[in-house]
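Complex shown without one protein chain; remaining protein chains in place.
Chain IDs A and B follow the sequence of writing; residue 1 opens each chain.
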Amino acid sequence: MSGQWAWVTFASLVFYGSLALFVGSIVWRLRRARARLEELS
Amino acid sequence: MTAQVEIRDRRWPWYAAVSAIVVALTLSMISPADAVQGDLIRIMYIHVPAAWLAYLAFTVTLAGSIGYLATKRMVFDRLAASSAEVGVYFTGLAILLGMIWGKPTWGVWWTWDARLTLTAIMFFVYVGYLALRRATLDPDARAKRSAILGVLAIVQIPIVHFSVVWWRTLHQPPSIIRPDGPAIQDPLMVVALVAGVVAFTVVYAALVTKRMELARIEDAVVAREATLERPVAGEAVVAPDLSPEPGGAR
Partner (left out) sequence: MSGIRRQALAVARRDLARERRRGEVLWVTIPFGVIALLLVPLAIGTDQATLHRVGPGLYWVVVLLFGVLVGVRGAADETGPQRDAAALLGLDPVAVFAGRTIATSSLLVLFEIVVGVAAVAFYDIDLIGVGWLVVVVLLVAAGLGTLATLASSIVAAGAGAAALVPLLVAPLAIPLLLGATQSLDGLRQGRSILSWILLMIVVVLVLGIVGVVSSGPLQESR
């Protein structure tokens, strides 16, 4: 049973970890783009 | 190009996404283990929503592409592009989670069944779509070209689907028998699965909303840079300025 939970945990880590990375990349790019826009205006 | 770009940072998509995830995650953990697969079944509650979002995202990309070709409004182009990016992400995730589910269940990371093969093909079709967007710098040309590719992909994918399914029926995998999926007996499992699908649809909507906002701001940056640089444009040829990341996976 614990082996199964290891797989479930692994899958969840992959899922939520990559989701966090993806969200992070969008937030980061948004910040940078906003800052650039402010700079230009 | 929109002259006024709102800089206000809207947070509500993130709040909606996080609360939906919390509900779905809780349900997937308190739902019972499967009779055959045991706790491995819990991977289903993230794998199935990811796969569903892959299809949803590419359908939205098609709608955005057609919308752009019909109206020439940039908002449709941004919708198509944002949805494709989110779609590629979820397709990759669905494949990865399927592999992680497959390894303990069937003993292999990969089986050549039709659905798996098709998902992998679709992944690469839209990776190509994103690569095309990166390679095309002019916003109008990029919008038109990628819209045409978006439509071409959808025209061709059913044929790819048909040919792969047909190929599979001729060559049944010899050793690995892949079950159609676990029989879902408990109502709580259905609830957890539906909650997962709904929750990640909300996450998808949040991601696309934010990604479109990003595309809008990036387009505004490019437009403003173009007006600012005009006086010196004839002066010298400078190295391509990559600072605002012209590709930026738009």
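Methods note: a contact is a pair of C-beta atoms (placed from the backbone, for glycine too) under 8 Å apart; a residue touches a chain by one contact, two chains touch by 3 or more.
These numbers come from a predicted model, not from an experiment.
Across the whole complex, the hidden chain's contacts among the shown chains comprise B. Shown as candidates are B:L53, B:I95, B:L116 or B:A153; the residue that touches the absent chain is B:A153. Listed residues B:S28, B:T61, B:T105 or B:T136: the one in touch with the omitted chain is B:T136.
The set of chain B residues touching the chain not shown comprises 69, 121-122, 124-125, 127-128, 131-132, 135-136, 138, 140-141, 144-145, 148-149, 151-153, 155-156, 159-160, 162-164, 166-167, 170.
To be clear about the criterion, only the chains that are shown with their structure count from here on.
As a whole-number value, the distance joining the C-alpha centres of chain A and chain B reads 14 Å.
Interface residues of chain A, counted against chain B in their complex, comprise 1, 3-5, 7-8, 10-12, 14-15, 18-19, 22-23, 26-27, 29-30, 32-34, 36-38, 40-41. Those residues of chain B whose C-beta lies close enough to touch chain A in the complex are 5, 7, 9, 14, 38-40, 42-43, 46-47, 50, 89, 93, 96-97, 100-101, 103-104, 203, 207, 210-211, 213-214, 217-218, 220-221, 224-225, 228, 243-245, 248.
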